[in-house]
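All protein chains of the complex are present and in place, except for one that has been dropped.
For reference, chains read A, B and C in written order, and residue numbers begin at 1 within each chain.
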Amino acid sequence: MSDELIKLRDRLREFARVRDWDQFHTPKNLSMALIAEAAELVEHFQWLTPEQSRDLPPEKLAAVRHELADILVYLVRMADKLNVDLLAAAEKKMAINERRYPAGKVRGDARRAAEYDSRAPSE
Amino acid sequence: MSDELIKLRDRLREFARVRDWDQFHTPKNLSMALIAEAAELVEHFQWLTPEQSRDLPPEKLAAVRHELADILVYLVRMADKLNVDLLAAAEKKMAINERRYPAGKVRGDARRAAEYDSRAPSE
Amino acid sequence: MSDELIKLRDRLREFARVRDWDQFHTPKNLSMALIAEAAELVEHFQWLTPEQSRDLPPEKLAAVRHELADILVYLVRMADKLNVDLLAAAEKKMAINERRYPAGKVRGDARRAAEYDSRAPSE
Partner (left out) sequence: MSDELIKLRDRLREFARVRDWDQFHTPKNLSMALIAEAAELVEHFQWLTPEQSRDLPPEKLAAVRHELADILVYLVRMADKLNVDLLAAAEKKMAINERRYPAGKVRGDARRAAEYDSRAPSE
């Protein structure tokens, strides 16, 4: 894990400790807090065209930056509670993705992962 | 930004480039992909008690580790597309949170942020 | 509440009863199940253009129909557990929305509700 992520993790530990919030930070609850933040991100983009979403006005970008930060905060907190090394997990996952979606097979074609895997659509 | 996050960002850039997937990676679309991954995380915890969520069996923890990785992947990708420095944003946000929730005022009391701020509940 | 929604509610009660699943159906857990279904819906649309999303191929539409059904199922179940009359709540909410977004003021202009209300952007 990178030094900066460790620093952030420790800051979050201390933040929770002095507020006595550890009792609320079960992985279950943190997964809810994380998706609530992800939804605040989505909300910023819901009525925008794809093009508008690439080119946000400064005040909207500032708000989006806060939402991205909130997601990282809960992600680091959750990984800490579950003893997961986020960066190691991401590297491992990318190695899987690189094999799973061979460039020659999927170029320019974005489907849901489930569709590439030709599982039956979930009912 | 940390060296490791830069390395991950660059790996994701290359992953998208060779697959010609940049065309799909608008911030709007990435916000959708991110919340879909956050929901896969939530799904692992939805029927668990808080206690069970702290103590996952190994195969479930392995699956959860993949979901956390997926969230980090889309978070880093989205931040890249919007030129946001995730770690700087998180530090700035934590400074806000530390002022916004003074330990003496909120100790042991978890409410929604909106409730502390005594805004009217959103309708 | 409409007869058909009552019929669905009763079918869901029976479904949970014979499986002894009531113990899992706390409002907290149901809110998680509901958002997980909403995310499966989002996943179908994440890489589509707005235009493509209006004109789904038949097999994708069939899958989307199942997701919409899942959302309704958990919504009805949750409302039942909280003794909420969904249709009455929706009518009350639409009366609020009609006053809150006067046609003359918002015509052709979609922002986030929070932006119309000119609250400060949430941090």
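Operating definition for what follows: contacts are C-beta pairs under 8 Å (C-beta built on N, C-alpha and C of every residue); 3 or more make two chains touch, one makes a residue touch a chain.
Keep in mind that what you see is a predicted model, and the values were worked out from it rather than measured.
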{"item": "Visible contact partners (per top-of-document touch definition) of the missing chain", "value": "A, B, C"}
{"item": "Touch criterion as defined above, residue of A:A36, A:L61, A:L82 or A:V106 at the omitted chain", "value": "A:A36"}
{"item": "Touch list for chain C against the chain that is not drawn", "value": "1-5, 8, 11-12, 15, 18-21, 23-24, 26-29, 31-32, 34-35, 38-39, 41-42, 44-45, 48-51, 53-54, 56, 61, 64-66, 68-73, 75-76, 78-79, 81-82, 84, 86-87, 89-94, 96-98, 101, 103, 106-108, 110"}
{"item": "Touch list for chain B against the chain that is not drawn", "value": "31-32, 35, 40, 42-44, 46-47, 49-50, 59-60, 62-63, 66, 110-112, 121-123"}
{"item": "Missing-chain contacts mapped onto chain A", "value": "24, 29, 32-33, 35-36, 38-40, 42-43, 45-47, 93, 96, 100, 113-114, 119, 122-123"}
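Going forward, only the chains that are shown with their structure count from here on.
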{"item": "Separation of mean Cα positions, chain C and chain A [Å, integer]", "value": "23"}
{"item": "Centre-to-centre distance between chain B and chain A (centres being mean Cα positions), rounded to whole Å", "value": "3"}
{"item": "Contacts with 2+ other chains: residues of chain C", "value": "32, 35, 40, 42-43, 46-47, 122-123"}
